[in-house]
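Only one protein chain is missing; all other protein chains are in place.
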Amino acid sequence: MTSLRREPSLLLALLVVTGLVLLFIVYPQVRVVATPGGSGYADFFSGGSWVRPLQNSLSVTALSTTTAVLLGFVYAYAMVYTDMRGKPFFRLVGILPLLSPPFVVAAAYILLFGPRGIITYHVFGQSPNILGLFGIWGVQTIAFFPFSYQLIADVLSRSDARLEQAARNLGAGPWQVFRSVTLPLTRPGLGAAILTTAIYVLEDFGNPALIGGLYTVLPTQAYGLISGFGDLSGAAAVSTILLGLALVIYVAKLRLDGGRQYVTVSGKASSIPRPPVPRWVSWAAFIACSLCALVILLVYGTLVVSALTLAFPTNLGFTTQHFEYVGAHSLSLRNTLVYGLVAATLSGIFAVLAAFLVERGRWRGRRVLDFLLIMPAAVPGLFFGLGYATAFNEQWLDWVDRGALITISMIFWNIPVGYQAAVAGLRQIDRSIDEAATSLGASGLRTFRDVLVPMLGGSVRVGFTTTFVRAVTTLSVVIFLFTTQSTTATITIFQLVGDFNWGGATAFTVADVGMAIIALVVIAVLGRGRVSLGAARG
Amino acid sequence: MTPQLDRRSFLKAMGIVTAAAACGGGGAGAPAPATATGAAPTAAAKPSGRISVYSALNESTNNQFVAAFKAATPGVEVDLLPLAAAGELQTRIKAEKASPKADVFIGGDSSFHDGLGKDGLLETYESPAASAVAKESKDPNKNWTGFYFGIFGIVMNTDRVNKEVGGAKPTSWDDLLDPKWKGKLILGSPITTGGGYIFIATQVFRFNKDEAKAMDYMKRFHANVAQYPGTSPQAIQLVSQGQFVAAPNWAHDILTEKVKNPGIDLAIPKGTGYEIGAVSVIKGTKNPVAAKAFVDWVLTKEAGELNVKLSNRVSVRTDVPPAPGAPTLTSVELVNYDRDWAAANKDRLLKLWQQTVGI
Partner (left out) sequence: MADGQPGSSAPEVLPGAAETAHLRVDNVTKRFGAAKAVDNVSFAIPRGAFATLLGPSGCGKTTTLRMIAGFYDPDEGDIVLSGKRINQLPAHRRGTAMVFQDYALFPHMTVKDNVGYGLRVAGVPGKERERRVAETLEFVGLGGLGHRWPNQLSGGQQQRVAVGRALVVRPQILLLDEPLSNLDAKLRESLRWEMRELQQQLRMTFIYVTHDQDEALSLSDWIAVMNQGRVEQAGTPWEIYYRPRTEFLADFVGAVNLVPAIARDVRGATAVLAFGGARVPVGLPPGVSVREDQEVRLSVRPESLWLASAGATAQGMISLAGTVARRAFLGDIMRYWINVDGREWIVDQADPGAGVAFEGSVSLMLRPERAHVIVPATPAELSSG
């Protein structure tokens, strides 16, 4: 990328991106952070009620991130490197945990694995007390491995088979190649995956709220302060602690990267296939993925069964009556689909553009923008929505459609995953490829559009998918923003759960998740069509 | 599902009765200037237009409640924003103060309304219909009016209680200290649920604010507790599923769940705590006449009966009979619950509790 001064369009793009980030990420958060005021912070911090939740948050983040990234890596490795069977199936199952509307999925875990759980008690005769640290750890591992899986798979699939083939030719065994070539090459991607997963675990509210019991973490403390006691000031102070932790993780990530460059897509084309992995590795991968898929399917199977029985698990009579709620609340489903699709599309595009400006730029202050683009991951959805409700609920802004505001909040709350994926992707594309386009007369933005965006297809897809599924399943972001006309599926689910209508809640969850899966499949099919059209274009 | 026919015919009857009530006794406030407080109601303006109601009532209550109001007050349209979480609604009203989006806030403990009143976000209003409400159940500053009570009770899994604890319903909170309950009780986390904290406060009031005795109780109670789940409804669900045996929780929620799962039961120990469900008018409402008409309607006997029927809660009006199986304020022995004291001492009590039980 040439200097911004020379390319007004690039400068303009940067100004627009920065402006949007300031308006839709920074400003609402500033409003939240400013809520408690000086004395509010003094009271809160001297009160000390935050110490234990902070310790708990740190412990559970360390544990869950480690296992989620490990599982994500195994899953990604299996998908990219092995020739195991059933990859399309595993690909779909691998994103299911992202599709977990609040309360319902965590509740399904307890139904299955609780003290009187279907699996634990009725199958194995065990009565484990899963509420607490171990429960959170287990559930978060499953819930968050899809983030690391997606990010790592994207990186692995772009790593250069030639290097691995070369190492094999030099006599290295598969394990050695993995350790000495594959692993170091994927380091930036791994860093991004660990960082992103850690921040999302840190911010997770739904799982600790239902599985955590008294194991209070910062987000559940914040939620409790608002929900149980209307203590907005204390809750905002907790949110500020979370932002501080995100900053720490970010600095750690900068150290981890160490400014190294690992270019694996150079301009030299190669058609060398990846070296085959031994049979037993494929089988081990298949078994690991199958176990993981089994747990996921059990959970979602429980939801489907609950939706189709009178009162699961006490009354197993078949019924379709719960699906009446789906018809009755079709507006919220429709809104969810529209907001999710628009937010995912714009978020994917914005994330890649921002990544291009930050990663390929040579301007001052890009580290700040970099951090601001990762920060939303650390903001619990509740506070992201609250920030919007506070910042944009002004009389002169009343003409703004609430649906639009909700969509915008979803775009920016979900920027980090797509952004991280795009940064990791760009780092793997040799700059000479952009420069080739530039030297042929393409401006910075044209190069971005014609060359980088098509090559970053995987990253755009990660951003789109993640944003979409999170938009479809977020409750906390919309809870302060929705109106009668702009209500969403998760609000309906929340209402049904609060009404002890487990059948209705699960039926609606099944509809919501089913709708999301259908949308993703349709988009994947359409996307494939477009890719081949693009290739044929003269 | 409760029979639909029943409700419909009920509503029809409601519509006639309440319409008459609204025209006759229900005073509609004059469109008061935004700065005016406690404007005297005049009979001049007829409520019309549209109001936005933030409702913390249960999903199953909302729609029929609104339909009944519309039938009683022709010409007023209601945009109901349902969120069965009063804390979130309170926060939302605070966040929206620059340009209020709600005209009426209904449901949730009075403490949530009181917080808004103290922040100056509520329009003071004393409904003519509030005369039927005891003064303990309405705000002396006229920011809010109570219209139902939520009573704290215990949900029990009948099957497991019979098999494992001997089948007897606890009649006092002290019954829960028996070692046979060990590992079988749960309580909504006092840190993250309002109900969990009300439980602690109830013990303090039960011992006449002798905190040492209350904490001793909480310590012995803790020895029997397996878990403190993060939300109140979850605690009921866990007992309903049989994951645990019993949990102190809201009586009306327990009865709602009992409709779905007859395998649970409700016990109300003596000396229990309660919440006052309130309704209030938001400051800055653009349609004060209709908003006040809504409050007036909520306080009628008919609305009270409908709410009792739909939510199993207890009306503040003595002339409204309780739902079948539901406790009433006269049938249970309530603790002398000091709402202001409980709110003011929350942080201190929670910390004390955490130290006491060692978590």
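Quick notes
So that you can tell them apart, the chains are marked A and B in the order they are listed, and the count of residues begins at 1 in each.
We take it that contacts are C-beta pairs under 8 Å (C-beta built on N, C-alpha and C of every residue); 3 or more make two chains touch, one makes a residue touch a chain.
This is a predicted model, so every value here is computed, not measured.
Partners of the chain left out, restricted to shown chains and counted across the full complex, are A. The omitted chain makes contact with just one of the residues A:S157, A:S330, A:S432 or A:Q485: A:S432. The omitted chain makes contact with just one of the residues A:A236, A:V299, A:V451 or A:M515: A:V451.
Counting over the whole complex, chain A has residues 2-3, 5-7, 265-271, 430, 432-433, 435-444, 446-447, 450-451, 454-455, 534-535, 537-538 touching the chain that is not drawn.
What we mean here is this: only the chains that are shown with their structure count from here on.
Note on chain placement: the centre of chain A and the centre of chain B lie 37 Å apart, centres being C-alpha means.
On the side of chain B, the complex with chain A involves touching residues 1, 52, 58-60, 79-88, 90-92, 94-96, 98-99, 101, 111-112, 115, 189, 191-197, 226-231, 233-234, 236-238, 240-244, 253, 256-257, 260-261, 263, 346-347, 350-351, 354, 359. Within the complex formed with chain B, the chain A residues making contact are 47-49, 52, 103, 107, 110-111, 114-117, 129, 131-132, 208-210, 212-214, 216, 220-221, 223-224, 226-230, 232, 235, 311, 313-315, 321, 386, 389-390, 393-395, 397-398, 479-480, 482-484, 491, 494-503.
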